[in-house]
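Structure below; questions to follow.
The other protein chains are all here in position, but one chain of the complex has been omitted.
What follows is chain A.
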Amino acid sequence: MSESVAAEHDYIGLSEFPTMEATMSDITKNEDGLNFKATELRLGLPGSESPERVDQRFLSIKSSCPVSGAKRVFSDAINGSNKWVFSSGSTTATGDVGSGSGPGSSAVKDGKSTTFTKPAVPVKEQKSSATAPASKAQVVGWPPIRSFRKNTMASSQSLKQGNNSEIEEAEAKSGPEQPCLYVKVSMEGAPYLRKIDLKTYKSYLELSSALEKMFSCFTIGQFGSHGGCGRDGLNESRLTDLLRGSEYVVTYEDKDSDWMLVGDVPWEMFLCSCKKLRIMKSSEAIGLAPRVMEKCRSRN
């Protein structure tokens, strides 16, 4: 099927450039008799690791900015784009061109499935980590196409390939799939919603402390310093008082569209039936009639 080919091109030295040309042109004549330079490119000097491999490590570094607490950037989507193999008509010579090429094989990173492969001109297979089903190893960022375009083209390709294509597309774009239970959490008086994954909590206690952290900013009436929501002990304890005291209650809408108080049923049952959450003032929660809920929502 498809083979993973390492593309090697050695920058040995400036004066040797013409020599390399000559070597290449011997090897890489395509059918039309035109001399094409092999699209063999290795980045970095002999002996140093190919930056593509390094790239892979970079992309696995999930560094968070200490200043902004940035969420992990969504490198999965970016990863996927590098498989957009752009093969021109030329053949590629394999093996070590020039000395000391070391383990410089530059296989395309990661094994996401949405690659489209052009049948490669037969080449010797390099001893690369053949993770990707790409037909040719590719230089990072060449040709210079934006990731967004690559992703869009890749997923439209997979759509055309039919069957399971939608699943592939979803995978390609949204990263690893895990069953998760996203529910909306709204709060009386807060200008917008949060969404949480109920599966990340194991008990009502965990859930309630998470909610306290998330919404403490609103009850205080101002935005804390970044990431400061809940970190300020005063905020947290005040909200706890509010939540545990009489002022706020946490309610949820269940599968029958009834609004119930959170905490009445066993946790697992709650997980199965909860559709959305709402933190409301106790006074509003009396009765828990659906019409009351509507009124609360529209006031926001």
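Annotations for the structure displayed:
Criterion: contacts are C-beta pairs under 8 Å (C-beta built on N, C-alpha and C of every residue); 3 or more make two chains touch, one makes a residue touch a chain; residues count from 1.
Here is the rule we use: contacts and distances are computed from a predicted model.
Not every chain of the complex appears here, and the one that does not is recorded in UniProt as "GRR1-like protein 1", selected from "AP complex subunit beta", "AP-4 complex subunit epsilon", "Large ribosomal subunit protein uL23m" or "GRR1-like protein 1". Summary of contacts with the chain left out: across A:Arg146, A:Lys202 or A:Lys255, the touching residue is A:Arg146. Not every partner is drawn; the one left out touches chain A at residues 11, 14, 17, 34-37, 39, 41, 43-45, 48, 51, 54-55, 57-59, 61-71, 73-75, 77-78, 81-82, 84-90, 116-118, 139-149, 152-153, 156-157, 159, 170, 173-174, 182, 184, 191-195, 223, 226-227, 298, 300.
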